[in-house]
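In this view, the complex is presented without one of its protein chains, the others remaining in place.
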C-alpha cells in the first residue's frame, strides 16, 4: 500500500500487513463538532480549514461501516460549571493560541456540555460509538478511549479530524505509547495551516505509524475482506 | 519575558507570571543518554544533532540547581528480556524511522536495561531525580513522572533534551493534558532536522505552553528569587 | 475528632488536621442509582442494604453544600451497544457474584446509558458535579475523576455510597494511590453484608485513611469554617 514518509510516497510492500487487518481496526474521528466548524462568528474555537473534510469524512465512514469497521467519534466536552476548564485550571491554548490568531471572542463557550458547540457536524450512525470526556487535547486522557478499544479488541486505529498538529497528533502519540498501531488518514485531517499540517504528518510518519490516503485504506480493507492477496 | 510564538519573539508582559514561579517549577531533561548521543557507529538510535546541547544543558542545570529548582532526568529503559519492546509489541519507530534515514544497524540494542546505551551523557547531581521506566516516547506513560511531580507539588515544567518533534513534544502534550504549565527551553532541544524542530516548537507555542530561551528563564527565576519585580 | 480504627473509636487529637480543611475537600457519592437501589424485581444489580442511606446521604449533602463543599456523584454507565461490558469483555462480577447470591435476572440491563437504571436516587443539586464514565468498579479508572479533582484543587475526599466492600473500597484504594487524603463516612456506606462492610471499613482505617461518622465531619468542618479551634 502507498504511504507517505515525510511527505514522499512510499510503497510498503507487505511490511506493514499487521496494520491493515480490518477485523482489528477502528476509525477514530476527532472533534468534528460545531465548536470548531460552525461558520458563525460565535464559533468558540474556529478551525475553518476542516470544514472541507466534513463530507469526505462522512463518505469514508459510510464505506468503513460497510466493511464492518467501528467508528468512534471523540469530542471535547467540559462540564457546564466550567470547573474542569475555565473555572478550574484553564487550558493553555486559551492563552497561547490568541497570541498567534488574535482574540477569540467566544472561546469561553468552547465545549460546554449541552451547548450546540458540542454537536457533531459529521454524521453519527446508530452503531457508532462516542467518547465525550475529552477535556483538553488528548483523546485518551482523561477519557475511556483506551478502555473502549480494549473491549473492542482493536489493535489498529485510523485517525481523522482536526487539528492535525494538535489533537490528531496528540492522539497519535498517545495511541502509539499504548501499543496501538496508528494510521493517520492524510486527506481527512486538517491542521492550523499547511506548514504545521505537513510537519505533523511527517512526525507521525517517522515516529508513530503510517500516513495514508483514505481511498487506499478502503481499497486495502476491501481486498482483505474479500480474501484476496494484497496487490 | 521574551517567548517565541510560532518562531517570532513576543514579550509576555506579566500575562504568564504564573508560569514563572521557581518554587513551583521543575526542569525535566529527556533522553540525553548514550543510546542517542554516543558518537560510535553502534549507537542504537542516533540523534547526533543533540550532542551540541550537552554542555549547554549541563550549564543550565547547574544554574537551575543553584536557584533551588529540582532537575529530573527521564531516560528510556526497556527490560533485558526485550519483553516490553522488541520481544513484545515492538515500538513503531523501529519500523518507520528507517524508511526515512535508512537501516539503523544496532537499533535492537536501544535502551536495554543495564547496557551502556542507557547511561546519561549529561551530568547527574546527587540531588537530581531520575525517571527510568520510559518505554516508548512518552515521559509520562507508563512512568511515575506525574506521581513524582505531584509529590513535589510542581505546577510548571521546563523541558529540554531530544527529539523536539518526538519525545519532547510528546512530553509537552502529556504535561499539558495533566494541567501542568509547560515551557520548552528553545535553545536546549534538538529535533530530527531544522524543519521539524521549528514546527514542533511552533506547535508548543500555539497549543501547549511557552517556548523561551534558557537564559531568559534563568534571569526571570533569579529576579523572582531575589524578590525583585519582573522587568 | 473521633475516627474508627478497625472498628474501635479513637480520638485523633490534632494529628489529622490536614484531612479536615473544608476548603480542600470534596464529597464523592458512589453509585446511588436505581440500578442498585430500585425496589423492583427488575433491578439489575440489587444493593438493597443501601436504600436506608438515601435520606441520610441527602441530608449530609445538603449540609456539606451549605458549608461550601462540592458534591460529586459518580455513577456507572456503559454504552448502549454494550461494547464496553457485556458485548466486549464482560465485568467479572456478572459471573462471580451470582455464585453467592444466585442468578441476577436482569443483570444485562445494569448501567445501560439512557436507561432508568442509571438515574440517581439521591438528590442532585444544580451545583453538583457528575462523573459518569465509571465502567467497572473504580471511580477513577477509566473516568476523569482525578482530572476533575485536580482542577478543583481538592486534596481530601469523603466517600459515601455503595458497596463498602466493592466500589467504595476500590475508590479508597485509587484515591490513596493518587495521594488524596481519604475519609469514608462510616454511617453513609453499605456493604454486601455486615461482615464485609466492617472488614472493608477496617481495611480503610488501617491502610488508606480515616473512617468517621458524617455528623462528626460536619461538626468539624463547621468549627473550622467559623475559625474556631478544633475541640
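Structure notes:
The chains carry the letters A, B and C, assigned in the order they are written, with residues numbered from 1 in each.
The rule is simple: a contact is a pair of C-beta atoms (placed from the backbone, for glycine too) under 8 Å apart; a residue touches a chain by one contact, two chains touch by 3 or more.
Since we're looking at a predicted model, the values are computed, not measured.
Among B:45, B:148, B:171 or B:196, only B:148 touches the chain left out of the display.
Residue C:137 is the one among C:20, C:57 or C:137 that touches the chain not shown. Residues of chain A that touch the chain left out of the display are 147, 150-151, 178-179. Contact residues of chain B toward the unshown chain are 70, 79, 81, 83-85, 88-89, 127, 129, 133, 135, 141-144, 146-148, 150-153.
Interface residues of chain C facing the missing partner chain: 5-6, 10, 15-16, 89, 91-93, 95-97, 99-100, 136-138, 141-142, 163, 165-166, 169-170, 173-174, 176-179, 181-182, 192, 195-196, 199-200, 202-203, 205-210.
Rule of thumb we're sticking to: only the chains that are shown with their structure count from here on.
Looking at which positions face the partner, chain A and chain B present mostly the same ones, since more than half of the interface numbers are shared.
If you average the Cα atoms of chain A and of chain C, the two centres end up 35 Å apart. Between chain B and chain C, the centres computed from C-alpha atoms are 39 Å apart. Centroids of chain A and chain B (each the mean of its C-alpha atoms) stand 26 Å apart. Within chain B, contacts with two or more other chains are made by residues 178-179.
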